[in-house]
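Of the protein chains in this complex, all but one are displayed in their positions.
Right after this comes chain A.
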Amino acid sequence: MKGSRCLHQLKSLRLLSHAGRRLPPAAAAAGDNGALFRLHSSSLLGGSQCPQREVLRHFHSSPARTKSQPARFVQEEDKTRDKSLVAHDDLFEQVAKETKTKATFNKVIDVYTKRDIRRRGHVEFIYAALKKMPEFGVEKDLTVYNKLLDVFPKEVFVPQNFIQRMFNHYPRQQECGVQLLEQMESYGIMPNTETKVLLVQIFGEKTHPMRKYQRIMYWFPKFMHANPFPIPKQLPEDPVDLARFSLTRMANDWDAKVTVYQLPCTDITDSGAEVTLPHIVGIQSPSQMEALAKHNPCRPVFVEGPFPLWMRKTCVYYYVLRADPAPPEEKIEEPYDPERCFMYPLQLDLDLDRDLGDDESFDVEDLDDGPVFAMCMTSQGDQATLNQWISGLQQSNPILGQIPTLFRLGAGPRELQGVGDTDSASGTWFSSHAHKEEADPGEDAEAVVEEEPRRSQGVKQ
């Protein structure tokens, strides 16, 4: 309680200093603010409310707001004053005819606050505004939330004694404040000190919105960096850059090199038809190149895909070049070459003194899915594009010319799709060993095509 009273005194002092300067323009202004200042200064000087004037509660705006000169919304006010009986949703719908931006959203809030000093129906207005935020694109903007919180009249809902504190003073307004903070929390926006000051002025301390704010401020910093694979808030727009970022993320190897085999472009063929060439971005690390070089040419390699990768709300698809795990008799353990590294020995034959039972490995058989030789991302996952990728890979891995390559492509969405566009009905899941096991009835048929071992380079199909 003391805190809010101090704030109140601070504010009143400020307003008093402003009062002298403000009175002349306030007298001319379309006037709620003017009336406010006049009333307030008179009450301070008088020490009590003037009985002749109407008993108006003091709806103080926060100190942050007094800095900016309230803009004149004369035309909007006239427009809306005629429709004084409309519900609050309609205020937003009127704006819907123009473009929905942050400026128009702020304008609507200003129109509402200037309209009535008593802020009638502010709870419904705030609920309607919270619902319309995603349409205006301001749901992740903290300043807009603070401005919306400013719609609440100040110091009216602060409990004055212990009975009011006990009995959930002004429950509807407290619930509305909590819902506003909950929407902020669900979008992951961290409130700042201005939010705290506003909440203290509006609701006081030890109220539900203040508690909710304290909980947000306790848990958000704890979980903000919990992700060991962080994703930037703003993903790159360019599909090639996005592919590069996601491939390096999946590759888990600093030495992996990203190669762009083809940039997206639109060609016009001789017949006049437009042909869009998709981008092809591939990644391969030196250890994968070595593994591919040692691969037995009798065993085929498979191009599988598309597999989904989600980053926040974007889903991209990638393709994988892999082989089946070698049967146990073919696995040979090559001894480490001691000349590979002179800094430290790569293989130690020491019997380290470990305690009985000090074994950190799990008693699970190691799953061997087979080596992965390369990955790629492309917007159009048909065989022609993937062929191009393989031919591009062949330049750095000549052994690919002798290894038969099989394509196992699932019939799923092939393009870079955002949220809500993905076709969930068709199976994007690949089923392994389709030619050995029976295919799952729910999945679509896959295209399995045998490629000729010889492959001319740079062929465009």
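Everything below uses one rule, namely that a residue touches a chain if its C-beta (ideal position, glycine included) is under 8 Å from a C-beta of that chain, and two chains touch if they have at least 3 such contacts; residues count from 1.
One rule holds for everything that comes next: contacts and distances are computed from a predicted model.
Visitor: For the complex's missing chain, which UniProt name, "BHLH domain-containing protein", "LYR motif-containing protein 4B", "Eukaryotic translation initiation factor 3 subunit F" or "Complex I intermediate-associated protein 30, mitochondrial"?
Guide: "Complex I intermediate-associated protein 30, mitochondrial"
Visitor: Of the residues A:R120, A:R172, A:K294 or A:R312, which one touches the chain left out of the display?
Guide: Considering all chains, including the one not shown, the answer is A:R312.
Visitor: Taking the full complex into account, find the residue in A:V158, A:V320 or A:I390 that is in contact with the omitted chain.
Guide: Answer from the full complex: A:V320 touches the omitted chain.
Visitor: I'm checking contacts with the chain that's been left out. Which of A:T99, A:T193 or A:N227 qualifies?
Guide: Here the residue in touch with the unshown chain is A:N227.
Visitor: Give the residue, chosen from A:E237, A:E274, A:E339 or A:D363, that touches the chain omitted from the document.
Guide: Final answer for the missing-chain contact: A:D363.
Visitor: Would you mind spotting which of A:A128, A:A251, A:A323 or A:L400 touches the chain that isn't drawn?
Guide: A:A251
Visitor: Please give every residue of chain A in contact with the chain that is not shown.
Guide: Looking at chain A, the ones touching the missing chain are residues 162, 165-166, 186, 206, 211, 214-215, 218-219, 222-223, 226-229, 246, 249-252, 307-313, 315, 318, 320, 322, 356-364, 367, 369, 372, 375, 417, 419-420, 422, 424, 428-429, 432-433.
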